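Just one protein chain is left out here, and the rest sit where they should.
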Amino acid sequence: MHALLALAAQNPGELQAGLTAVGRGIVYGGAAIGPGIGIGIVVGNAITAMARQPEAAGQAQTTMFLGIAFTEALALFGFVLAFIISG
Amino acid sequence: MRTRKALVAVVLGLGALGVMAAPVYAQTSPPTSTVQNTGGQNTGSGTGGETTGATSKPKTTAKECIDKLEHGGKIDDCQKAPSPILPAANELLWGSLAFIILFILLSRLAYPALKKGMDTRAEKIRTSIDEAETARTDAQNVLEEYQRQLADARSESARIIEEARQAADRLRQDLKRQAETEVNELRGRAQEDIQAQVQRAMADLQGRVGELAIELAEKVVERSLDRETNLQLIESYINHVGTR
Partner (left out) sequence: MHVLALDFPPISHLIRWPTIFGSGVWAVNKVVLEEWLAVILVLWFFYSARKGALVPQGAQNLAEAVVDFVRNNIILQTMGSEGLNWTPFLLTLFTFIFVCNIFEVIPVIQMPVNARMALPFFMTMIVYFIYHFVGLREQGIGAYFKNMLFPPGVPKFLYILVSPIELITYFFTRPLSLAVRLFANMLAGHLLLATFAILTATLAASTYVGAVVPGALLVALYGFEVLVAVLQAFIFTILTAVYIGGSMHPAH
């Protein structure tokens, strides 16, 4: 620990760069959790709906894509945020 | 039509924004050595500015740096990697121009032509379906007409046959009755004939019997035979006549 701190004190830029990279990873990883579950729920329920009412499959599909798009946006915000974070 | 006007207004507004922005960007002063230095510092990070051509590198980096400075950025901005999130001005300008040109050409030229083609095809198909429908109903009507005529003809022929059969029946009955009466008539007439013949024959016979009796008497008288012979003779004669 002391050795690490000493290293960091020697080269503050590298510490910053490293922490930035870690932060990016955490941001994107955290942002991907919720939408992952959400997209799973959306697609699963859409498939159930399509299986129950094959005649309304087109409608269900369009709505499913919209639902995926809305949910996925959250993950993509995280993705973009990871780029925005800079040391 | 109003939507189109709205679109044109939006497009013109954004275009004007781009045109007004252009001269600002165009006033780039030639690169200075200080900027070149700052441009050179950042290449090590890997995410920094332009690193391709050795000759073009400082120039373009410098230009972008000056752009940033003119927009009120700090000198630090030159050292940082340009964010991949923010839209680049040149790509934005060219992209908007491309989109606007494409939209105008599509909505003015390509889409109406396509829509016209599709509409005429839809119209054509619709009229074809209508025509087929009317043709079908016509054929249905004709078929029904024929079927009705056929049924009529069938019942007509049945009626004619029935009539003919009745006529034939009547004719046969008539003929039979006629034949029977004729037969009866003939039979009656024949019997009358027979009766008349018998009468005539009896009358004839009676006449002849008289004559013969007289003749016989004459003969008997002439021969003057004995009594027995006379009797014999008379008897045989009478027998003779009786058998006739």
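Think of it as A and B in the order they're written, each chain with its own count starting at 1.
To be clear about the criterion, a residue touches a chain if its C-beta (ideal position, glycine included) is under 8 Å from a C-beta of that chain, and two chains touch if they have at least 3 such contacts.
These numbers were taken from a predicted model, which means no experiment stands behind them.
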Identified contact with the non-displayed chain, of B:Leu102, B:Ala164 or B:Val221: B:Leu102
Touching residues (missing chain, whole complex) on chain B: 2-4, 6-7, 10-11, 13-14, 21-22, 25-26, 28, 46-53, 56, 60, 63, 67, 81-82, 84-96, 98-99, 101-103, 105-107, 109-111, 113-118, 120-121, 124
Hidden partner chain, residues of chain A it touches: 58-59, 62, 65-66, 69-70, 72-73, 76-77, 79-80
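Here is the rule we go by: only the chains that are shown with their structure count from here on.
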Length of the line joining the C-alpha centres of chain A and chain B, rounded to whole Å: 61
Complex contact set, residues of chain B against chain A: 80-81, 83-85
Partner chain B, residues of chain A touching it in the complex: 80, 83-84, 86
